[in-house]
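With one protein chain withheld, the remaining protein chains of the complex are depicted in position.
Chains here go by letter, A, B and C, matching the order in which they are written, and residues are numbered from 1 within each.
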Amino acid sequence: MSTTNSPLRVAVLGSRGKVGREICRAVEAASDMELVASVDAGDAIEALLEANAQAVVDFTHPDVVMDNLDFCVRHGIHAVVGTTGFDDERLATLRGWLEASPATGVLIAPNFSIGAVLMMRFAAQAAPFFDSVEIVELHHPTKADAPSGTARRTAELVAEARRTAGSAPMPDATSTALDGARGADVDGVPVHSVRVRGLVAHQEVILGELGETLTIRHDSLDRAGFGPGVLAGLRAIDDHPGLTVGLEHFLDLP
Amino acid sequence: MSTTNSPLRVAVLGSRGKVGREICRAVEAASDMELVASVDAGDAIEALLEANAQAVVDFTHPDVVMDNLDFCVRHGIHAVVGTTGFDDERLATLRGWLEASPATGVLIAPNFSIGAVLMMRFAAQAAPFFDSVEIVELHHPTKADAPSGTARRTAELVAEARRTAGSAPMPDATSTALDGARGADVDGVPVHSVRVRGLVAHQEVILGELGETLTIRHDSLDRAGFGPGVLAGLRAIDDHPGLTVGLEHFLDLP
Amino acid sequence: MSTTNSPLRVAVLGSRGKVGREICRAVEAASDMELVASVDAGDAIEALLEANAQAVVDFTHPDVVMDNLDFCVRHGIHAVVGTTGFDDERLATLRGWLEASPATGVLIAPNFSIGAVLMMRFAAQAAPFFDSVEIVELHHPTKADAPSGTARRTAELVAEARRTAGSAPMPDATSTALDGARGADVDGVPVHSVRVRGLVAHQEVILGELGETLTIRHDSLDRAGFGPGVLAGLRAIDDHPGLTVGLEHFLDLP
Partner (left out) sequence: MSTTNSPLRVAVLGSRGKVGREICRAVEAASDMELVASVDAGDAIEALLEANAQAVVDFTHPDVVMDNLDFCVRHGIHAVVGTTGFDDERLATLRGWLEASPATGVLIAPNFSIGAVLMMRFAAQAAPFFDSVEIVELHHPTKADAPSGTARRTAELVAEARRTAGSAPMPDATSTALDGARGADVDGVPVHSVRVRGLVAHQEVILGELGETLTIRHDSLDRAGFGPGVLAGLRAIDDHPGLTVGLEHFLDLP
């Protein structure tokens, strides 16, 4: 990526999946990128070399993503990864590989929605200024897990910010309650999971103190919402060699 | 109340309580009413007769409300009652007293907020047209009970409407959940109770089906919100002799 | 439709359009209906007769819908119509045709979203109980008209309900305002049109009086949201001979 102004040569792994197709579309629509290879199950990954790809986007499967990344890092191809299943062991393995290829960057992000990333960041920043913080996440009723991963992560970040600030426990005078009425407790933060037909993926963080509340809400209505976050990752990856976890480190925020 | 156009002569029982004071203010501000007596603990109820009251508003205490109503019904004074604690036995007693005074009307209402009454009514009417219905109620953190009484009542009305319509069970694919994440189950309707400093009293009913949701939200920011409902009760009480439970029967709704 | 329990034989006109495809899918998925013909531009409408269709759904174009309806009414086929462009003259023509075929029903509906229909109905019913009513409609930024047709219709219904009830003008002490700050005035009801990328089609009706507000919000996230309304129209059409304008007349509401 030494030449400036020539479009970034991007390949998409998992290109026929639901998200992969949206990513292909977004890369093709970006004037500063070129989609040079689309690879899915059954295709040879060597296509990346033939196409001279500078960076890949990986939305594949936990079973194959490590092989993909091994190949990319060995060939000095940056990777922006939305595939799930990364535990400490996998991250350590990746760091080892990257030591041998110090100019290569890998971004692992559990969420490529810029709106969701900002919601989590703002919620954690605001939390120490308020007595109470609760989270309501709302999804379609075919979702298997409650709370959502984003809600759990938000609650953990809020709890950590409150611990660091030495916040007092949240006020709650509830003395008579039905089971479940006050939500799931995630690290001390109540989380409520609404499942209603017609919803897609939504979350509200409600922060309150005497006389006022601040509500930060994210609505994700379409998988196309991942596009801008993936493009932001691709644009910044050359400036971030090594392993990065979380899209927020690539956004230019104070 | 034979003379038309002369203002209705109203007395307030519990006139020095938080709600009572608001009611006194509302009656005084209404051009078609006159506040002729304000009675609270320690005052003699005979003041109603001296003041020639045509109707009382009672926001007192479960311990004294039956004595108050006994006195009013015996003297043919209508009563609009927001005091709680009415069970089937008390209602039966009241009906007995009213048989002996057939022109007198008593309205017992658990909620004098017109907005809350409409929210419950609309939620129940809409419920059969949607696959899913969930309730989120949000209150200040000094509230003792969860869910709120209004949320429980709304859930019961929604459940009843769905039963009558033969609605299928709500879709919910949740297979991994933290305790409480999916709210309290009230008659099959999930209810979530948020307690955040700075909130007053709020409720959202979220109804959804394929591709769309309908949300009915009530925000009660001030006890003054009871005023219009109590006035509506007072204005209609002469036309509703006998016992009525629920303000909705006095509102002119289709 | 004399035999009970045999599935209703439905044809879709405009079957290859965006909405038409969703309707075909919804009819096929309904256990009490059978999709017997799919007709679009270039196809012969006589297919309806060959297929022995009992009812059609028409989501075509103002240029062809009258010809379609002429054919259907002459052959005693019910019609549920979402095509736009019906003025008083067209409605009068339709009524004339239907006089000659008194058992046939035609439903013309500007909006088949049950949620939107209920929102409008509830807003009009609630309006007389509140001092203020304003409408905020929120859509994607490629929408050409502001306010939306649904918002205009809602405002008209609210204004009519307030006139009938003799409501006082809404309170508004605004003395210094930028142009446009207080929205468009539709029949005395302020309407605000938000256009933000990522939105689909949303509307909030905010009603308020002393101390409380009632908010009725409709979110339409997907064209699939028309399906249930069209099916409701098809199920009721045999019981509603003649011309009906507006889905609300077919919903079993008090």
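Assume a contact is a pair of C-beta atoms (placed from the backbone, for glycine too) under 8 Å apart; a residue touches a chain by one contact, two chains touch by 3 or more.
All values reported here derive from a predicted model rather than from experimental measurement.
Shown chains touched by the undisplayed chain in the intact complex: A, B, C. Per the touch definition above, the residue from C:P62, C:G85 or C:G198 contacting the chain not shown is C:G198. The hidden chain makes contact, of the residues A:N52, A:Q125 or A:T142, with A:Q125.
Contacts to the hidden chain, counted on chain A, fall at residues 113-116, 118-119, 122, 125-126, 129-130, 207, 209-228, 251, 253-254. Considering the complete assembly, chain B touches the hidden chain via residues 198-200, 219, 221-222, 225.
Interface residues of chain C with the unshown chain, by the touch rule above, are 130-134, 136, 138, 141-147, 170-186, 190-199, 206-213.
Following the convention adopted for this analysis, only the chains that are shown with their structure count from here on.
Comparing per-chain C-alpha centres with the mean over every protein C-alpha atom, the closest match is chain C. Inter-chain centre distance (chain A to chain C, centres taken as mean C-alpha positions): 39 Å.
If you average the CA atoms of chain A and of chain B, the two centres end up 46 Å from each other. Across the assembly, chain A contributes residues 198-199 that each touch 2 or more other chains.
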